[in-house]
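Provided herewith is a single structure, encoded as structure tokens, for subsequent inquiry.
Removed: one protein chain of the complex. Kept in place: all other protein chains.
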Amino acid sequence: MLQIDSVSRSFAGVVALRDVSLTVAQGEVVGLIGPNGSGKTTLFNVITGLFPADHGRIRFNGRELSGLRPDQIVACGLARTFQTPRILHRMTVRENMVCATYAGSPLVQRLGSCAQSRLDDLLRECGLDGRAHDLAKNLTLPEQRRLELVRTLVADPKLILLDEPAGGMTPAETEDMATLIRDLAAKGRTCIIIEHKIDMISSLCQRICVLNFGKVIADGTTVGVLRDEAVLEAYLGRQEAG
Amino acid sequence: MDDHLIQVLSNIGMITFIALSAYVLLLTGEISFGQQAFFAISAYASGIATAMWGWSFWLGLLWGAGVAGFAAFLLAWPTLRMRGLYFAIGTLAFAEMVRLIFEVFHYQIEIDGEMVGPNGSEGFRGIRYIFENNISEFQYMMIIYALLASVLVFLFAIERTRVGAIFRMLGEDELLAEMQGVNRTYYKVMATVIAGLIAGIGGALFAHMNTYVEPKIFNVMLGVHSLAYGLIGGLGTAIGPLIGVSLDIGLLESTRMFTGYRMVVFGGLVAILLIFRPRGLLDEEAVHAIRSAWRRKTASSTRVDQAAERN
Partner (left out) sequence: MVDFVQNTLDGFFIGSSYALLAIGFTLIFGVMRRLNLSYGPSIMLGVFAGTMIYIQLEAGLVFVACATVLGAVLAGIYVERICFWAVGRGAVLASMVSSFAIWMQLEELVTIFFPERTYAFPPLGDFSLEFGPFFIRGAHLVMFLCAAVLTVLLHLLLYKTRFGLALRAVSENPLAAKFMGINTGLVVFSAFALASAIGGVAGFLIASADQQITPLFGLWATFKGLIAMTLGGMGSIPGAIAGGLLLGIIEAQSTWYLGAEYRDLVAYFVLFAFLVFRPGGLFGQRLATQNRLSMQRV
């Protein structure tokens, strides 16, 4: 479904992504891990069109994504969340959801007519229906992350990119988030998840790709990758890995 | 109705147009110090149409607003890539250029033995359509408010639909908006043109009420004022700019209490207000609180009705 071919990207001399190749098939839940600064979020940024790759191509269901604007890419069926939840603080929870319905829709559409019940269902599924009319700025961090997550579902995307969905959450909150994502995946959606919490990743993903200094150093089954020498070295340093 | 009151109300009405113009751009997150340019362009264009080409007032108004809207469309493209403060300075530069161009713009024709038309820094006299057609000051005020009401209804309609939500999305988080499928270019240009048209309507009204315009009027002070009005009244709703204008012109002008140190008082009050309410009196939170209260009230009254029916 998603095909990343030898993508490279530098910023003023600092190489953020170096020849990264990755293929994700439909229905897969792939984990993307690596130490801080290894290029994970940069990869997401390149995929979603925030900035172009210097080299390499990205294809989504056969469609070439390089060179498209972010809104065009999103209209193809991708959605993403951010490391720090990006929600519209000055609007209510429900209004945040409504705004998400605008991906690729035609010009004039009354706020009232767009599958309102579906938005309510989604909010109920993640437990935010009680907060529907509160301003988003008043939500707690886990609630904000849940809002961001459920917001990605509004436009019915085919591929969801989650950037540290459990960042800053307690173990209990992380478990709740993992359950939500598991439900999501169970319904057949393809996901790529960036996370630092290895327990969460291993419980959700059948496959893990590891980045270090912008390069892919491992890409395989969860169990195999987590025992890989190179991966341990990247995270823990040379001596510890031995 | 007292003549002075009519004049004050008319001024409030006209200046609200340019305040709304700046407000539309503020919604999308852009600070524009230059909306007075479109006010000016329409003032001159509509004045030329009625005073020199003999058009009717309404045609002149449409023409003026149309030219202003077109100018806004042209401005939208070079300013598209300017972000934040660069956009603010860019619009300032543009507006000053427009003003300075009018300072050297001469276009006069002879009518009934007199030279009529824009004459550079001496301005443009004789936009006398309103007086020559015996429209009273009261009637003109009604025209101003009819148009203002239409613009407000238009803006309320936008707020309730997709376009308004997209504008506010762009205003709060442009990146997120793009990530949710919003074509930034399309909507920014749309906002710029709508803002230009609104300022244009105001400009035409202004020219015909004053019967005289000169480049000096359309300076940066007017531009920054129009921005300030929206910020004072509140960015949560289109009524905000109207409140801001009313407070400035209405309260202080008509009470005449502070002649001579009006700005000292008003400036100080504005500065203090902004410390406590940086997004104005009717900011998004206030509007939200009002809507929530209204919803709870109507919900509870529905329950009361249902209970009454059952009994």
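Every chain is named by a letter (A and B) in the order it is written, and numbering of its residues begins at 1.
The rule is simple: a residue touches a chain if its C-beta (ideal position, glycine included) is under 8 Å from a C-beta of that chain, and two chains touch if they have at least 3 such contacts.
Here the structure is a predicted model, which is why all the values come from computation and not from measurement.
Student: Which of these, B:6, B:88 or B:142, touches the one chain of the complex that we don't see?
Tutor: From the options B:6, B:88 or B:142, the contact with the absent chain belongs to B:88.
Student: Residues on chain B that touch the omitted chain in the whole complex?
Tutor: Per the touch rule, chain B residues meeting the hidden chain are 26, 29-31, 78-79, 81-90, 93-94, 96-97, 100-101, 103-104, 121, 171-173, 220, 224, 227-228, 231-232, 260-264, 266-268, 270-272, 274-275, 278-279.
Simple rule for what comes next: only the chains that are shown with their structure count from here on.
Student: What whole-number Å value describes the gap between the mean CA coordinates of chain A and chain B?
Tutor: Spacing between the chain centres: roughly 42 Å.
Student: Residues of chain B touching chain A in their complex?
Tutor: 160-163, 165-166, 168-169, 172-173, 175-184, 284-285, 288, 292, 295
Student: Touching residues of chain A toward chain B in the complex: what are they?
Tutor: Residues 48, 50, 69-71, 74-75, 79-80, 86-92, 95, 98-100, 102-105, 107-111, 133, 135, 155.
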